[in-house]
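Below is one structure. I have some questions about it.
Just one protein chain is left out here, and the rest sit where they should.
Per-chain residue numbering starts at 1, and chain names A, B and C are given in the order in which the chains are listed.
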């Protein structure tokens, strides 16, 4: 599939996600584009949780600020903000699975029109028997009050990631509430995928042309505000 | 039943229990006579666990040493020894049920020849529906590697506590390894109750006369050494 | 996130009739007494209390009983140890009169049920209580030749917890054995209200010594250190 239009850069997908987050919430950011969201929430009243066992993670650490005993789930050196606290991974995942995370922003390889997500296992890696890197993804997907997927609309090879049914192994069923890509903001509703916002210069038809699932065009469709 | 002989005072039952404990072990002491064991192990390499959430409990606190934030499971103010640590009750009972306590010394209302113990509920209190004070007793009884019962041989009314079958509600089945009373030291074996030691001036027949279960007299029967 | 409430009365003001409330503390130790007193003033009725005991060290819980605020108690050691003291206890009288329902679990099952509730675990298998009255009505199952009981998760509407130090974001540090049930109760509740002796600013607590992460705590209120002599 050849795309004839440009989407938002990764940093601006992250900015749009950041605008979606409410003050006074606890948020977990996955690896990839979700991690970039942290650049846009500095100074806001949002507390980031890291599944390694930390609340109130600060910006990435650099130079002399790097502490090998202080990393995020993506193994990046980070800093702590005032009011941070540390705990075991057991406590951390208990917290996630127990429903204390208001929003999990995750990447995914595929998302279905029913809100299923498939993000942990790329069959192209060629393993069999269901072994692969699950990490905390399944716990976050079932545990967070709201799951937002932040990803590019298409794979590097140009395949649509938003599909009618996931063909890759699932992370969780029916958990995704909102999909934010370089091209669109799409809400998962009981009626199907509701296209609510499109990137500048991109039409609803453009988005549909690179989406395998049928989109419902919102009567209030707007351009993604940044 | 009228008892025609004197047994050991409570303090000496506790001393006999203390002699049974090995150095290098973690021990939990229940309420009553078991608590008195702590008086006999000062300076020994035995670490006491308190189910409220503490390891290495020291002697009872008195006067200015009393700290209202530092009590044992019996609600007595205690002290901490060097190397003490605190944790939640959740962690404490996990530790107990997980098999990390080498010896639990508990009181009981009845003990059967099969090692069943009934210690948490006295039907004379007159509650119905199985409500009563269980506390940590059942977790200790099933979790400790070895359960020693330290109690008077008879109730205040003169009824034998060592029975063929417990008539009071059970704390746990088949868990008791050793019974230490004012009259005797009795081991619970697959063959039945083995009378190993008797109090000074008390004969095996005396002990049997106030015990409802049949005792096997050890060929090596000795006087309780203190 | 500033979770500080001006006082205990404000912190408990909206608790409706019929709520379930977990209350931390092991006898007198680490018990959020000022919150219990505020609840007595507030007057909510038909409550379910989840706490270790309703007798010893519970003069303030007794007040809730005398006020007829309690419908049910879920405990592991509800009564006075001594029958004589028990017979004078308002709670024991109310239980005998059939006015208050009591549910009792072994201590480990009691706190594990709350922890399961707070961590998304629906049920678990414990060896504790097998072969006893505790197994009544419960599913039994053998794993590796040993019998276990299935116990289910327990959640509640509110938790009252106590901490030596707390910051305005709800991070709490307990002191010595006053920690006891407080952390898991905080996790099992929709709304956790923390009574703290020392109210600090974010960054003043040692982040490696937070026993109850702020995410579990919705309200923080400074209280004076309760004064009592530990005893049954």
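The rule we apply is simple: a contact is a pair of C-beta atoms (placed from the backbone, for glycine too) under 8 Å apart; a residue touches a chain by one contact, two chains touch by 3 or more.
On a predicted model such as this, the values are computed, not experimentally measured, just so you know.
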Query raised in the report: Of the chains that are displayed, which are in contact with the missing one across the whole complex?
Result: A, B, C
Query raised in the report: Of A:40, A:87 or A:100, which residue touches the hidden chain?
Result: A:87
Report task. Would you mind spotting which of C:41, C:88 or C:146 touches the chain that isn't drawn? Result -> C:146
Report summary line: Sole touch to the unshown chain from A:70, A:163 or A:188: residue A:70
Query - Sole residue of A:15, A:33, A:52 or A:149 that reaches the chain not shown, by the stated touch rule - result: A:52
Report task. Pick out the residues on chain C that sit against the missing chain. Result -> 112, 116, 120-128, 141, 143-144, 146, 148, 152-153, 173-176, 179, 206-209, 211
Requested in this report: May I ask you to list the residues on chain B that touch the chain which is not drawn?
Outcome: 24, 26, 45, 47, 49, 55-56, 80-87, 91, 94-95, 97-100, 142-143
Query - Contact set of chain A toward the excluded chain (per top definition) - result: 31, 50-54, 66-77, 80, 86-90, 93-94, 96-97, 116, 121-122, 124-127, 129-139, 142-143, 169-173
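Going forward, only the chains that are shown with their structure count from here on.
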Query raised in the report: Which chain pair has the highest count of C-beta pairs that touch?
Result: B-C
Requested in this report: Going by C-alpha centroids, which chain is farthest from chain B? Tell me that one.
Outcome: A
Query raised in the report: Once you find the CA centre of chain A and the CA centre of chain C, what distance in Å lies between them?
Result: 37
Query raised in the report: At what distance in angstrom does the C-alpha mean of chain C lie from that of chain B?
Result: 28
Query raised in the report: Roughly how many whole angstrom separate the Cα centroids of chain A and chain B?
Result: 56
Report summary line: Residue numbers in chain C touching two or more further chains are 115
Query raised in the report: Of all residues in chain B, which are in touch with two or more distinct other chains?
Result: none
